[in-house]
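Comments concern the structure below.
The complex appears here minus one protein chain, its other protein chains still in place.
Entry: chain A
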Amino acid sequence: MRGYFLFAAKRFLQLAVVVFAGTSAAFLVAHFSPISPVETIIGRVSGQSSFSPTAVESLRATLTELFGYDQPLWQQYLNFWGRFIQGDLGPSLIAFPTPAMELVMRALPWTVGLLTVAIVISWILGNLLGGLAGYFQDNRILKSIGVVAIGIQPIPYYIIAFLLVILFGYVWPVMPISGGFAMSVRPAWSVDFVLSVLWHSLLPAFSLVVAGIGTWFFGMRALVSNIVTEDYVTYADLAGVDRRTVVGGYVMRNALVPQLTALAMALGGIFSGTIITEQVFNYPGLGSLLIRAVNGGDSGLVLAVSCVAVIAVASAIFIIDLLHPLLDPRVRVG
């Protein structure tokens, strides 16, 4: 047990280093962006107005000071960490002075909801079908599914998404192609609202499932194809163990360990958002927020989204590392 705690402590140290390095990198990338939030705002305010050059210059000076951009970078970096350890990621600069985390928390549930459902469904279906295809290698239906999956796999995701929009929005216009819910309902824990959210998420979720299922399918099929040749599986078959027990208990269970790791990684990656999905389906979420932040040079908001993503991915890996020795007895600590 002492060995396990030592192992956990090491991993925690790694987590802290990864978060520090990742966040620092995000800070530098966000601040080295050639896009200035001051210029973005000036462009928005004065671009269509008859402001004199001196008035624009005065506004520039005010905003530069307001955003703390008149301070040297190292000072801004120290200020950032000072706020960070207090749980404050600072204000958004394109929605000043709204805290950047407030904007992130508005967008986060949409991304997490959509991606969790889509990833879990594609993981379950992909692994189930892939596992069966790996074990029952002569089954025609499973072979056909493999052929379809091979056909879909190379198609870029945005093509799949556009095809679905055109198919269900234009050719056979039965699905909403825009927004998170209908205008006729209001956000509340009501049946109408929940159904509306589900209805609007169907097409984007379906696009993610179609695009994502192949990876799980092929991964699982390859894993199972190897495992079925293992001695213990052959022995179980020869010993007359029930076929379902062999598939479920001997083959799938062993093959699932790396897939579970990959699932955790995929779920951690949720916090980076789904930029293309949100753009194509005009769906709310972190991806669109990140795009607006990058285009507006909003280093505060870019940093907030990046920090959430860094912490989520690093934490997911940390949890997997901690669970791995418990799930797989072949892994030893110490």
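What we mean here is this: a contact is a pair of C-beta atoms (placed from the backbone, for glycine too) under 8 Å apart; a residue touches a chain by one contact, two chains touch by 3 or more; residues count from 1.
Note that in this section contacts and distances are computed from a predicted model.
K.L.:
From the list "Amino acid/amide ABC transporter membrane protein 2 (HAAT family)", "NADH-quinone oxidoreductase subunit I", "Peptide/nickel transport system substrate-binding protein" or "Hydrogenase maturation factor", give the UniProt name belonging to the chain omitted from this structure.
P.N.:
"Peptide/nickel transport system substrate-binding protein"
K.L.:
In the complete assembly, which of A:G3, A:G82, A:P97 or A:P258 touches the absent chain?
P.N.:
The one listed residue touching the chain not shown is A:P97.
K.L.:
Out of A:V17, A:V148, A:L202 or A:M265, which touches the unshown chain?
P.N.:
A:L202
K.L.:
May I ask which residue of A:I41, A:L142, A:I160 or A:I227 touches the chain that does not appear here?
P.N.:
Touching the chain that is not displayed is residue A:I41.
K.L.:
State which residues belonging to chain A touch the missing partner chain.
P.N.:
That gives, for chain A, the contact residues 34-37, 39-59, 62-63, 66, 92-98, 103, 106-107, 110, 121, 124-125, 128, 162, 165-166, 169-170, 172-180, 182-184, 186-187, 199, 202, 206, 248, 252, 279-280, 282, 284, 288-289, 291-292, 296-297.
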